[in-house]
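Just passing along the structure, written as structure tokens.
Left out: one protein chain. Kept in place: all the others.
What follows is chain A.
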């Protein structure tokens, strides 16, 4: 409690410093704008890499260190300062503060797909079409590629992707005679059967997670968020949103979901001891299971995400790419590093070795990748399932231009429906109202239905 007063006054102090440096930043920008011309073409990138220099890269991916080392080996004149500025929202907060301050942002930063529109719309990111990167489109799967394209600009290159899949514990499924579900109705039936047979066991854990909710709405065909510049439209009661909410209500209202919050110690233990029998999550999950749920080795399997009508339909969950910040003093060099990082076989090899799930079509379709049969999954060729999942991802999804904030108030609204075992539709409506109020306060023109 004592620390708090310090935290609050510290934040005020930071705010003061922020303003001071913003003034200096604008002054510097004023000088710079006259000297530097408009960056153009991929020749700039090649020249910058040849000339060398120093750039800063913010990332929390486990492969970042090895990738930077490999890059510096390939381009000895370039020095990359790697900084781990915290995981997801922690990093975004720091990034947002540095942008507001006008200085202190890195040249290249890791940003998840859901947060890219927020930074792109505030004009903080370099549009990479200036370097001809739009020609790289065919190298990536459609879902991640559309996530780095915002309002006609290209604001990053995809790194990983997270097509959803059903990860299930085969030992538990066999023990209780559950069939691997292909539809959500079957999934709910499994949930009831399992919990009736063992009150300690649940089909899955979900105590309310904004990323999961948006992915599920996406999969159900919902497109609740659309935006065009400052015009935002929110409809969290569109057909797809309602479809998901009504289905998931069955699990929430009958208390068929493990209340253990995701990513807690309890959660990892539940995944290992069979109390949580399945997960619907992104294709990056195998690496997490292998490293953090050692008890589950040999028991887990992967199946396509269940659907509403049995026909394949999928969405993305998580994943992200790297962006070049407008504050960068050497954007051409930063772009060169970015292109190497997410588009060169050498870098992607390092990324794959760390257990990542790529977004590049050549890696996803390579024989070696598809033939991978990890012991953890009982020798199942899991990448065949996951890659098919990537192909089934439906298009046209977009996040809000203030999705980071939206996720931060998810627990206040939809989360309350989980606590009270109430109607998720009511929670979604409350979320929509808060999001519309915030958007209007921030100068957007928000229309809701």
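Convention: a contact is a pair of C-beta atoms (placed from the backbone, for glycine too) under 8 Å apart; a residue touches a chain by one contact, two chains touch by 3 or more; residues count from 1.
Methods note: contacts and distances are computed from a predicted model.
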{"item": "UniProt protein name of the chain not shown, from \"Sugar ABC transporter permease\", \"Pyruvate dehydrogenase E1 component subunit alpha\", \"Redoxin\" or \"Integral membrane protein\"", "value": "\"Sugar ABC transporter permease\""}
{"item": "Hidden-chain contact residue, picked from the options A:58, A:140, A:155 or A:402", "value": "A:402"}
{"item": "Touch criterion as defined above, residue of A:182, A:270, A:342 or A:398 at the omitted chain", "value": "A:270"}
{"item": "Residue among A:260, A:350 or A:393 that touches the chain left out of view", "value": "A:260"}
{"item": "Residue numbers in chain A that touch the chain omitted from display", "value": "1-5, 7-9, 11-13, 15-16, 19, 89, 93, 96, 100, 121-122, 207-208, 230, 260-261, 264-266, 269-270, 275, 401-402, 404-405, 408-409, 411-412, 415-416, 418-419, 438, 441-444"}
